[in-house]
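Below is one structure. I have some questions about it.
One chain of protein is taken out of this complex; the other chains stay put.
Think of it as A and B in the order they're written, each chain with its own count starting at 1.
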Amino acid sequence: MVKELEKAGFPVAHMCNLVPVSQSVGANRIVPTISIPYPLGDPSTPPAEQWKLRYHRVGVALEALATNIEQQTIFPVRI
Amino acid sequence: MKTVVCYINQFFAGIGGEEKAYQEPYIQEGCVGPVQAIQAALEDAQVTHTLVCGDNYMGSDTEKAVARILELLEGHVPDLFIAGPAFQAGRYGLACGTICQAVQEKFSIPALTSMHPENPGVEMFRQKVIIFQGGKGAVKMRADVQTMIRFANKLLSGQPNEGAEAEGYFPRGCRHEKFLEDKRENTAAYRGVQMLIRKMHGQPYRTELAIPAPEQVPIAPAVSDLSHAVVAMVTSGGIVPSDNPDRIQSASATRWGRYDISGMERLEAGVFKTIHAGFDPTAANADPNVVVPLDAMRAYEKEGKIGRLHPYFYSTVGTGTTEAEARRMAQEIIPHLVADGVTAVILGST
Partner (left out) sequence: MKLKIGSFPVEQVRFGEVDGYQDGILTIQKEAALAYLRECDDHITELDIIIANPGDDTRIVPVIETIEPRCRTDGRTLFPGVTGPVASAGEGELKALRGCCVTVVGKYWGSFGDGVIDMGGEGARHTHWSKLINICLVGDTDEEFERHEQQKCNHALRWAGHRFAEYLGKIVRELEPLQLEEYDFTPVSEKARQNNGLPNVALVLQPQSQMEIPGYNDLWYGWDLNKFLPTFVSPTEVMDGAMISGSFMPASSKWSTYEMQNFPTIRELFAEDGKHLNFVGVILSMLNVAMDQKERAAMMVVNLAKNLGVDYAIVTEEGYGNPDADYVRCQAVLEQAGIGVVGISNECTGRDGFSQPLMTLDSRLNALVSTGNVSELNHLPPCKTVIGNLEALNRDGMSGSWGYDDKLGKSAREDGSVIMEDNNWFCGDHISGLSLKTMAEF
């Protein structure tokens, strides 16, 4: 999917936990998430923590969309 | 009796060499030139027609040539289409590949050809068309026809395909399972341990899965001004309205859904859920925003960091879904994105 969307000219931020999978399907802008069943919010943490994490990582993804890159890039996340 | 139509170029049709390379396509009943060898090798099938076309005409005016050939075939659609053998002749190889692919797609019938490994037609068409490994030149005609027609006979009589290597055609990147005879030496356990022993001793062994080189995707340019961007969310995490209105499968999905989120600040539990069977759904069902982060996107929309959020999100299930299906689904989604002026996509995978 990511390949087709990029081919159609849309920059795609791929938010996923399994970075190697993302790399092998050819995603160019990769933003790591924390797990597969709950990519953007660990249910064992308070809702405020989950929100902080989600807000941060979605923000990184949006920045990634506005960043010109030369090669497949994994965008670092703080939380 | 099953029927076959063959395709050859001007040279093999005996009408001329370079000077006839711009020959327009024509069709003739029965066998022409080397097609007689094909007919002789066929067990229970009749070559009804031979198509002839000049290599340069096919190469330079491809669209017209293909359209004309498909037109000539109407009314004579066979059970099997055979082009060549093309040996090492580059233009002829490209012509054979082109016409085999077109015939397959248009009439949904199998098409075969044969080329030398160095023919550029091999690299261009091997994934789309069954191309038999052939010799350098016409002295190999007999052998190349034999190999190709052995397979044609199987195909026409419904016998099983033994695989690319056994049949003698170039691998297409199409992998299927194969059963081995029931004995200890054929079990995966035995094969694995023996492969390891050969690897240890530096002896030759054959991996059953050769890892192909990764495919590079051209990088789409960044959005120039995020504050005017229209961003869409796509997920392979199977988030759908609770009644799964599009009946998206929980694995090996072939369907996708498009769900209206205008006016919503977040995805509410109970209203949306995941139908993805590849992971523990508890967390995603309790708060679907952990998979499709609508709440965070709305926050950025309010802040003016992005122009606006596309009013739908798109959902399917990633597990076990073939690349071909994923490609098709993406192609079906794209027009919706284009229509709303979407400029960037956040794709979430689980």
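Throughout what follows, contacts are C-beta pairs under 8 Å (C-beta built on N, C-alpha and C of every residue); 3 or more make two chains touch, one makes a residue touch a chain.
The model shown is predicted, which means the values in this text are computed figures rather than measured ones.
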Mind giving the shown chains that are in contact with the missing chain? A, B
Using the document's definition of touch, tell me which of B:Lys178, B:Arg258 or B:Lys302 contacts the absent chain. B:Lys178
Only one of B:Gly163, B:Pro221, B:Gly304 or B:Gly341 touches the unshown chain, namely B:Gly163
Touch list for chain B against the chain that is not drawn: 127, 161, 163-165, 171-182, 186-193, 195-197, 199-200, 205, 207-209, 211-214, 247, 249-252, 254, 277-282, 319-320, 322-325
Positions on chain A where the hidden chain makes contact: 17-21, 23-25, 32, 34-37
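As a convention for this text, only the chains that are shown with their structure count from here on.
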Whole-Å separation of chain centres (CA-atom averages), chain A against chain B: 28
Taking the complex as given, what residues does chain B use to touch chain A? 214-226, 229, 231, 234, 236-237, 278-284, 286-287, 289-291, 293, 295-297, 299-300, 305-306, 326-327, 329-331, 333-334, 337-338, 342-350
Spell out the residues on chain A that touch chain B in their complex, using ranges where they run on. 1-18, 21-24, 26-28, 33, 36-41, 43, 50-51, 54-55, 58-59, 61-63, 65-71
